[in-house]
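All protein chains but one are shown in place.
For subunit A:
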Amino acid sequence: MSTPGLSTPARDRVSGGLLDPGQLVRSLPGAVRKLDPRVMFRHPVMFVVEVGAALTTLAAAETPSVFAWVITAWLWLTVLFANLAEAVAEGRGKAQAETLRRARTTVMARRLTGYRPGAAAATEEEVPGVDLRQGDHVVVEAGQIIPGDGDVVEGIASVDESAVTGESAPVIRESGGDRSAVTGGTKVLSDRIVVKITSKPGETFIDRMIALVEGAARQKTPNEIALDILLASLTVIFLVAVVTLQPFALFAGAGQTLVVLTALVVALIPTTIGALLSAIGIAGMDRLVQRNVLAMSGRAVEAAGDVNTLLLDKTGTITLGNRQAAEFLPAHGVDIGELADAAQLSSLADATPEGRSIVVLAKERHALRGRDEGELHGARFVPFTAQSRMSGVDLGGAAERRSLRKGAATAVMRWVRDNGGHPTAEIGHHVDGISASGGTPLVVGEVLRDGGTHTARVLGVIHLKDVIKKGMRERFDELRRMGIKTIMITGDNPLTAKAIAAEAGVDDFLAEATPEDKMALIKREQAGGKLVAMTGDGTNDAPALAQADVGVAMNTGTSAAKEAGNMVDLDSNPTKLIEIVEIGKQLLITRGALTTFSIANDVAKYFAIIPAMFAAVYPGLDGLNIMRLHSPTSAITSAIVFNALIIVALIPLALRGVRYRPSSADRLLARNIWVYGLGGLVLPFLGIKLLDLVIQFLPGLR
């Protein structure tokens, strides 16, 4: 498994890797291909630039001048840079798609006709994997590739899923239960399983993944459409403003050339965000892919940014998978060291994580060295069974024997009473106290047989409790600041759930949760206008996953769960939900920040171009040339060059996403307005001035 986000709490930026200069070069052919007007038409802002570039090309060919050709060249470059941004963003997915394609190589499948569970009499035939239909059964044995997506209906096997997850450690897949789903293209390492195919040919999980990471399945998301509309209308407004300027200019005796007017349009329309908009979207999806999360649609990523309520499973997300021993509570008159020793002895053969945690606690708190089972002569270990509900050890010979048991309070106390002991009321208090605090009490009992005499007594209680993952409380505080409510889902009783919820710092909890309860909770939240995100893996999670606005299915889960969710986490790490929300937010923030930047840029461009256009007829307008640009041609060229270069300069930001630190809306807004609003206002003044300082020395532009 890859490193879960939690292990690096210092991370404050969801980074997406640095932009590789080589990638720019590799993406160039793709960028040129995208100049096709039929492709460009999808991006209204850049389409206008392309039309403008075509027009200035004609104008420059008709009345050639250095200025006209330079502007023409830079307008084409502006379009090219926009395409480059998109191509680079797509290119990053391409590498991953290649790996996936290799996994999809045609395999032969051993189809079973007439398969019925339990019945051995099924005929086997070899068919190409692509011929498999939904409902077919195939048998896969060690060393073979699973030919299609499906559920294991018979057997258990270890499977190498590295082709999909990039994780080399094999995973167990078995029939029934929540670990039955297998993915086509993965390899069975051991044993034999029968798989019922659940996907149609060409629509397997890997097929979809390829389409997703390549961006082929990319559709504009709702928010992207809304932003596109705003940008398109700003483009139209500026087009009108410039087209209508010509009659005004002619009246003033300062008719402008087509090249200058086009330059003005391109400078004013929001090219920066227009050029980077689709790259931002693709990169957002890609950031998820890099975290081994597959979003089935861009819409889901956006919804993640909007989530108001997170439903988190307690086990594995909030707490470590298992309960751990936290404390020894000796009975009256029993030394704590004695209790620890007895607890340790009775747990030596207990391989469960709870048992091991007792040994660890005894070692850490009471310096009791873990003993090997072989060290203890004549030791007979009693394993845990569902009936006895306790485990332990019998030490010594037949004459003098010491029996130790630890287990459920009622079971151990009955055992002590059966052997003639009398557990004191104090033990009952301990047990109740631990239960009330959300922990699990384990009672340790001892029976000494010396010849015919019995002494039975309770030595004390072990306090087992859920261990909250490190950093969770801070994480939930962060979420709260972001306005996100966290609800813990657990099968525990309300008392236990409450205690853990309080310790972990979640806002609410749902105890003794059934799938129906979960569903009802989601619907209730949604009825209040909230967006809900959840993770799930089991088949019984499927309806809730489908109902949730963001449903992240674990890759280890069933096909039903994976179908129902709109994201799949290949690492099966439920904590990742929090990261997904952050990536969704970061995607929207990047769009907003670059839009603000783009619009704020206009101010400086006006001050560069307007005096350049009209200072000849109205010398007073040179007063607007506050940057003191050298000449009209150098001023307009500088503005256009700046406009094009800023796109390239911002490609890394578009791909990486702007810095996102979880905090309240007010602080985020203040920060982004300062950086991108004010920055967008000031930066072009400096940039255009600097470019002008160089351009003014170029012949033909001075």
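Criterion: contacts are C-beta pairs under 8 Å (C-beta built on N, C-alpha and C of every residue); 3 or more make two chains touch, one makes a residue touch a chain; residues count from 1.
Going forward, contacts and distances are computed from a predicted model.
Missing chain, UniProt protein name: "Potassium-transporting ATPase potassium-binding subunit", from among "Potassium-transporting ATPase potassium-binding subunit", "NADH-quinone oxidoreductase subunit M", "Ring-1,2-phenylacetyl-CoA epoxidase subunit PaaA" or "Dehydrocarnitine CoA transferase subunit B". When the missing chain is restored to the complex, the residue among A:32, A:142 or A:229 that touches it is A:229.
Among A:65, A:162 or A:308, the one in contact with the hidden chain is A:308. Of the listed positions A:56, A:596 or A:638, the one in contact with the omitted chain in the full complex is A:596.
Annotation: of A:588, A:608, A:636 or A:695, A:588 touches the absent chain (contact as defined above). Interface note for the absent chain: among A:211, A:621 or A:645, the touching residue is A:621. Even with one chain removed from view, subunit A keeps its contact list with that chain: residues 222-223, 225-227, 229-230, 232-234, 236-238, 240-252, 254, 264, 302, 305-306, 308, 480-485, 528-530, 584-586, 588-589, 591-593, 595-596, 599-600, 602-603, 606, 610, 613-614, 618, 620-621, 623-624, 660, 664-666, 668-670, 672-673, 676-677.
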